[in-house]
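See structure below.
On to subunit A.
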Amino acid sequence: MSHLTIPKTYKLYIGGKFPRSESGRTYEVLSAKDAFLANAAKASRKDARDAVVAARAAVSGWSGATGYNRGQVLYRIAELLEGRRAQFAEEISSAEGVSATAANRQVDAAIDLWVWYAGWADKYVQVAGNGNPVSGPYFNISTPEPTGVVAIVAPQDSSLLGFASVVAPALVSGNTVVVLASERLPLSAISLSEVLATSDVPGGVVNVLTGSSAEVAPWLASHADVNALDLAGAGALDWVDLQITAADTLKRVLPPEDGVPAPSVERVTFFTETKTVWHTKALV
Partner candidate 1 sequence: MTFLEYAPAPESKAILNLQKSYGLFIDGDFVKGHGTSFASISPATEEKIAEISTANARDVDVAVAAARRAYDRTWSKLAGRDRGKYLFRIARLVQERARELAVAESLDNGKPIKESRDVDVPLVAAWFFYYAGWADKLDYAGLGPNPRALGVAAQVIPWNFPLLMLAWKIAPALAAGNTVVLKPAETTSLTALLFAEILQQAELPDGVVNIVTGAGETGSLLVNHPDVNKVAFTGSTAVGRAIAKSTAGTGKKITLELGGKAANIVFDDAPIDQAIEGIVNGIFFNQGHVCCAGSRLLVQENIQDEVVDRLKQRLSTLRLGDPLDKNTDIGAINSREQLERIRTLSDLGEQEGAERWTSDCAIPDKGFWFAPTIFTNVSTSHRIARDEIFGPVLSVLSFRTPAEAIAKANNTPYGLSAGIWSDKGSKILAVADKLRAGVVWANTFNKFDPASPFGGYKESGYGREGGRHGLAAYLQSSGWHDPDTRGLSSSRSDTRGLSSSRSERIETSPAKKPAKKSPKGVTK
Partner candidate 2 sequence: MTLTQPVTLAPAERAVQLIGGDLTEKSLRLHLEGLSGVDAVGLEARAADLGTRSIKTTSKAWALDKVISLIDLTTLEGADTPGKVSSLVAKAMTPDPSDPSTPRVAAVCVYGDMVPYAVEALGAAHSPSGIQIAAVATAFPSGRASVAVKLADVRDAVVAGADEIDMVIDRGAFLSGRYGEVFDQIVAVKEACRRDDGSYAHLKVILETGELNTYDNVRRASWLAILAGGDFIKTSTGKVSPAATLPVTLLMLQVVRDWYRLTGERIGVKPAGGIRTSKDAIKYLVTVAETVGEEWLDPHLFRFGASSLLNDVLLQRQKITTGHYSGPDYVTID
């Protein structure tokens, strides 16, 4: 008797848990050959609202961890990805319609990108911060700190690598994120969430919404408790309108990019705020 499969249900990832959309809606995720792959949850504005609440609640813990600790946690994700590469490669193959070799190359690239970013957690401060030689008896130091909650529209045409390329850099400095996964290729994002849920990443640090970016993105762009907006994968949306909406609360906004954003430390420091502290110095 051959084995009858148990297809996986794909839900949202919010606050460390996997709820269905509060709207009850789902949508069909099709393979490159238009075969049915799964019903993914179709997130609503209320799911987005809940995700932001969860992300905000997680900021103090994640940003309060040492850089070393965040680096270790992120590195461990890469270890887990490495261990599950077969699962991810298979998912990429069927979703994107690419060969096993190409799929494995994408998994390699995602792992390497993740490791690269993990290694910045206890170093970016040394590159982006410094003492300042002010004219006067003052100790003066500038340090970058995480901005808080970052809403992200992930690249639309890449399942795993695109998702990793926008999530990892935001986490390095201690931000928490609400990510709109690729609408057409959402499954790898949820599988990666499963990895996050079984790792040391605290619940709420990463929150993943699947569904229509066009429907949900405006709610994140206007949300007063979101500090920054990464429009990397929003090229096909009315992204200028999103940027205009975000301007109401003076969010820090990154414009869309073609394809998958390359690893860069600027992607880490963009989501930070620089704090400069003065302290008097006197011997008498």
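FYI, a residue touches a chain if its C-beta (ideal position, glycine included) is under 8 Å from a C-beta of that chain, and two chains touch if they have at least 3 such contacts; residues count from 1.
The candidate set was assembled so that all candidates are chains of the complex that A comes from, given by their letters.
Predicted model only: the values in this text are computed from it and were never measured.
The candidate touching subunit A in this complex, chosen from 1 or 2, is 1. Contact residues on subunit A toward candidate 1 in their complex (touch as defined above): 67-68, 71-72, 75, 112, 115-116, 118-123, 126-127, 137, 139, 265, 279-284.
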